[in-house]
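In this view, the complex is presented without one of its protein chains, the others remaining in place.
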Amino acid sequence: MTVTVESRASKQAKKVALWLTTFVLMLVMCLPGLWVVLSAFRPNREILAKPPVWIPEEITLDNFGKIFGFGAEQVGIPVGSYFTNSLVIALTSTVIALIIGVAGGYSFARYRFRFKGGIFLGLMLFRAVPGIALSMPVFMMWSRLGLVDTKMGLIIVYVSLNVPFTIWLIDGFFRQIPQALSEAAQVDGCTRWQAFWKIEFPLAKSGIAAAGVFAFLTSWNEFALASQLTRSTDSKTLPVGLLDFTAQFTIDWAGMCALAVVIIIPALILTFIVQKHLIAGLTFGGVKG
Amino acid sequence: MIRALTTRRTELAPFLLLLPAVATMLFVVALPLIFSLWTSLTPYKLTKPNTLYDFIGLTNYIRIFGDWDFWEAFLRTIAFLTVAINVEFALGLGIALLINKITWGQRGLRTIMMFPMMFSPILVGFQFKFLFNDHIGVVNNALQSLGLTDQAIPWLVDAKLAMFSITLAEVWMSTSVFAILLLAGLFAMPRDPLEAAKVDGCNSWQVFRHITLPFLMPFAYIAMAIRSLDVARAYDLVAVMTDGGPAGRTELLWTLVARVGYDEAKMGQANAMAYVSTILSVLFTWYFYRKLVAARRYMGGAE
Partner (left out) sequence: MAEITLEKVVKKYGALGVVHGIDLTIAHQEFVVLVGPSGCGKSTTLRMIAGLEDITGGLVRIGGQVVNDLPPRKRNISMVFQNYALYPHMNVRDNLGFGLKIAGQSPAEITRRVAEAADILGLAPLLDRTPAELSGGQRQRVAMGRAIVRNPDAFLFDEPLSNLDAKLRGQMRAEIKKLHQKVKTTVVYVTHDQVEAMTLADRIVVMRDGQIEQVGTPMEVFNHPVSTFVATFIGSPPMNLLPGTIAGQTVRLADGTEVPVPDRLKDFVHDGMAVQLGIRPDDISPVGHGLSQDGPGAEVALTVDLAEPLGMESLIYTRLAGQEVQAKLYGPRIAAPGEVLTFRLALDRAHLFDAATGKSVRVR
């Protein structure tokens, strides 16, 4: 009798310990981000206050007004154009990478051909080249081609950055769809092209969307290449813009936090939408040869 | 005649589909790498364009291999990656096992875990720079308010602490790749071998060591392979947090490349260093990809 009571108590203790650990863990995961978000809504003087102000006394949207150039005072950094550049560059490169990636991923998933494993590995190894190492020769080439400080220049680079991993993911998604479905459609009267669009593509759609989100965020977040290949408001992206703040003598912490929030928000929303498919794609593409 | 044609078309289809991908990679990566290789064999400086055509053989490589600053950055990079990846794997495994035990809210926790992975590295760097700032950072503020220290701790200024802070940021950003994939592995784990092992008399440590862990290894290798594709993004962290300082004490191979190439405009020498860093990354990816393929084959037998 006592034994059962004891074991129940220890089970309870274990459960509490489990929850406590998880709670601390989530705190560590979330707090840094939350602190940045919170600071984005506080005036600079409160952030700089000594002794620190723990409970915000004032919640304000001024920081956002400042960085986007409306409201009372402006910061000398054209965040608005950075934002547009980021959006245009990330979206365009994602769409192109997806088209190339769907073709490539389908090829790996559905055909047997010579050097298949080698080509796949080759694509991955190209992806592994460090951005900063790649930035130098690309910079030299792009300056000859007139692509430095253009959106096009960055879009081309980001497409190549995203193609390998997009192929990895999409290959996995297509292999989850039984080949017999496409065959059945072909027996039912479809060409292979029709079978792809009517059967395989609709079934892989959510996976392709997940791959697209991943590609979008890679472009949206990229810094090493963008920092060297962009110069002006014509092509500078948000991550490069963030560093503009630190280059100044007095760091505008509140402004940076506000800009950080602008960068974070798409990441949060998009991650939330596709997280399930993304995990499925990552594991399936990797585990099944 | 017609037969020959159709067979050839089916053989060509996969290559045609792959053509855009391969062409892109060749143009944007392979071609620049060749260019980079040539540049590394010249004394090219951005300020003196004509130097691009002076072939000096391996002089740049000999120079960097004789340069203690380079070796310091190189070894620091290796040490940084070794520590970071091991900690990430261990932590990720712990987190995955923990969440696997939890019966309620699993999905929510998993989603939260994905966020750091999707954050811009530059943002993570900024975030920790903000938290670890010696004057206004929340870490120092908290420690001082709690009375744990009366002086501000120079997290990003002291050489040792700065490297620690950078590693911490890196671990915070990348642990979730391991946690998520290992958790997916735990979800996919078949019950039968676990139960068989229990019936065979294994204790829970033995079950973990001999059944769970081997089953999880392919998932760990996927995580490592994915992680290895982008190891150099630590550059972004360092660039925003310390920019290699103080006095080059947090200089990694990648920041050194940027400094020599762009700040000092010595492109020839920087490209030689960049080549070393590229080979390092490629070997790293290749190694884990091979491990993944091997683990996959090994698993295939049990399916």
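Some points to look at:
In this document, chain identifiers A and B correspond to the written order of the chains, with residue numbering beginning at 1 in each.
Everything below uses one rule, namely that contacts are C-beta pairs under 8 Å (C-beta built on N, C-alpha and C of every residue); 3 or more make two chains touch, one makes a residue touch a chain.
In this text, all values refer to a predicted model and were calculated from it rather than measured experimentally.
Summary of contacts with the chain left out: across A:Leu27, A:Val187 or A:Ile269, the touching residue is A:Val187.
Of the candidate positions A:Val88, A:Leu203 or A:Ile251, contact with the hidden chain is made by A:Leu203. The chain not displayed touches subunit A at residues 178, 180-181, 183-192, 194, 198-199, 202-203.
We adopt the following convention: only the chains that are shown with their structure count from here on.
Between the CA-based centres of subunit A and subunit B the separation comes to 15 Å, rounded to the whole angstrom.
Listed in rising order, the residues of subunit A touching subunit B in the complex are 18-19, 21-22, 25-26, 28-30, 32-33, 35-36, 39, 47-48, 50-52, 54, 99-101, 103-104, 106-108, 110-113, 116-117, 119, 121-134, 136-138, 140-141, 156-157, 159-160, 163-165, 167, 217, 220-224, 227-228, 239, 242-243, 246, 253, 256-257, 260, 263-264, 267-268, 270-272, 275, 278-279, 282-283, 286-289.
Of all residues in subunit B, only 11, 13-15, 17-18, 20-22, 24-25, 27-33, 35-36, 39, 95, 98-99, 101-102, 109-123, 126-131, 135-136, 138, 141, 145, 172, 176, 180-181, 184-185, 188, 218-219, 221-222, 225-226, 228-233, 235-236, 239-240, 254-255, 257-258, 261-262, 267, 270-271, 274-275, 277-278, 281-282, 284-286, 289, 292-293, 296-297, 299-300 touch subunit A in the complex they form.
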